[in-house]
Structure formats: C-alpha cells, structure tokens
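A single protein chain has been omitted; all remaining protein chains appear in their positions.
And now, chain A:
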Amino acid sequence: MGQGRGRLMSLFSQLLEFFGDADNWSGSRGIPVRMLEHLWYTALSLAIATAIALPVGLLIGHTGRGAFFAINLGNAARSFPSLGLLMLLVLGLGLGLVPALIALVALGVPPILASTYAGVRGVEPAVIDAARGMGMTETRIVSRVELPIALPLVLSGMRSATLQIVSTATIAAYLSLGGLGRFVIDGFAVRDYAEMVAGAVLVALLAIALDGVLVLLQRLLVSAGLTGRAQRAAATQEPTAEPAAELAH
C-alpha cells in the first residue's frame, strides 16, 4: 500500500514538473499548440465524416435500400486495426496531413452511418404515414420527421466516431502528425516517462471532455417531446454502448 502511494506521488510530481515547466507551454511544440492541433484534426475529420455519413445514413434509412451495407459497415470497420490503416495510407500516399485525415474520416464514417440508419429505421411507420398524409414531401419527411426523431442515435454515433478519431489521431503522431500524441511518441523515443504520461493524461482529458460536450449537445438538441420515448427506445434497442445498429437487427 505504502509502496503504491509512493509510486503515485512520484508519478504526480513528475507530472507537476512537466506541467510546471514554462517551456512546455510555449512555441510550436508547446501544450496549447499540440492541443489545438489535436482538436483541429478531430473537428475536421468529424465534420467530413458527418457530411458523408449523415446523408447516406438518412437515405438508406428512408428508402430501406442498402440496409445490409449500413448494418455491416460498422461491424466491419471495427475489426480494421487503425494503426494498419494509417500506415498503409502513409506508405501509399506519403507522410502528411492528408493520408492521416483520410484514415480518421474512414474510421469516423461507419459509426455515424450505422447509427443514423438505425435511428431512421426506428421511427414508427405510423408517424411517417401521418406526415405523408399531411402532405409532406419525402425530403420534408426526412428533414422534419425522421432526422429529429433519429437525432439521439445520430449523436451517439457521432460520440463513437469522436472517440475513435481522437484516439487514432493520437496514434498518428507515430507517423509524424502533430497533436498530443507527439508527447507520448517523442517521450517514448527518449524514455522520458514524465512527458509520455503528461501527453497521455492530456489526451485522455480531451477525449473525456469532448464526450461530455457531445452528451450535453444531445441534451440540448434532442426535442423535449421526444426524450422520454427516445430514452425508452434507446434502452430497448441499445444493449451495448455502441449505436443500436448492433442488436436492432
């Protein structure tokens, strides 16, 4: 016990030393710049992934065509080792932001697509019939009825995508990308454990904070009239922490 405490204290003091050193807070290798880089990669890839996955997921969910694709894409993508994907892209396209971004987007699309599809499929047919009976066009049905009702699941897909992207962006530091992963990779190269742990702690905090922001967004954006039922639906449809795509079928 005492030994454990001593270890934690020394870890803590190493971290304090790293975070207390002004050099680590300034310049292009400083914590703020690395944090912003990481956020930038994440936001950019998430935006592109959403721009691709949301319309496709809505379309497949609305028409029911390509359902097999939507359901299995998520599972297939999860089995793909992200490090292998990154390295193959870099060997093919060379170092730089573009190959890394392609990998991050590729990993972000499947969870959003699968859960958007599941969300739209979960809308009660009677609701859609009613909308059609009221004279809504198909596009209006998608945008005014199906999307709002599917929103909780769309956002939970975006949560999974964000985690995947933040995590893979960390790994991408090995392939000379910036971001918080740099501290871990550079620290490992010179066996500077304090630097590694500092980077790891920062990236963990960033991931937890981003997840929290998306949970908050879920609370704010989802229609209040829906939340009661949406939660109940999510409880029956969503046996894992992943989007309902998993068991709904």
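In this text, contacts are C-beta pairs under 8 Å (C-beta built on N, C-alpha and C of every residue); 3 or more make two chains touch, one makes a residue touch a chain; residues count from 1.
To be clear about the criterion, contacts and distances are computed from a predicted model.
Student: Can you tell which of "Molybdopterin synthase catalytic subunit", "ABC transporter permease", "Histidine kinase" or "(Fe-S)-binding protein" UniProt lists for the chain that's not drawn?
Tutor: UniProt lists the chain left out of the view as "ABC transporter permease".
Student: With respect to the chain omitted from the figure, which of A:87, A:136 or A:226 is a touching residue?
Tutor: Spelled out, the listed residue whose C-beta touches the missing chain is A:87.
Student: Please pick, from A:131, A:153, A:166 or A:222, the residue that touches the omitted chain in the full complex.
Tutor: A:166
Student: Tell me which stretches of chain A touch the chain missing from the display.
Tutor: That gives, for chain A, the contact residues 3-4, 7-8, 11, 75, 78-85, 87-88, 90-91, 163, 166-167, 170-171, 174-175, 181, 184-185, 188, 193, 196-197, 199-201, 203-204, 207-208, 210-211, 215, 235-236, 238-242, 246-247, 249.
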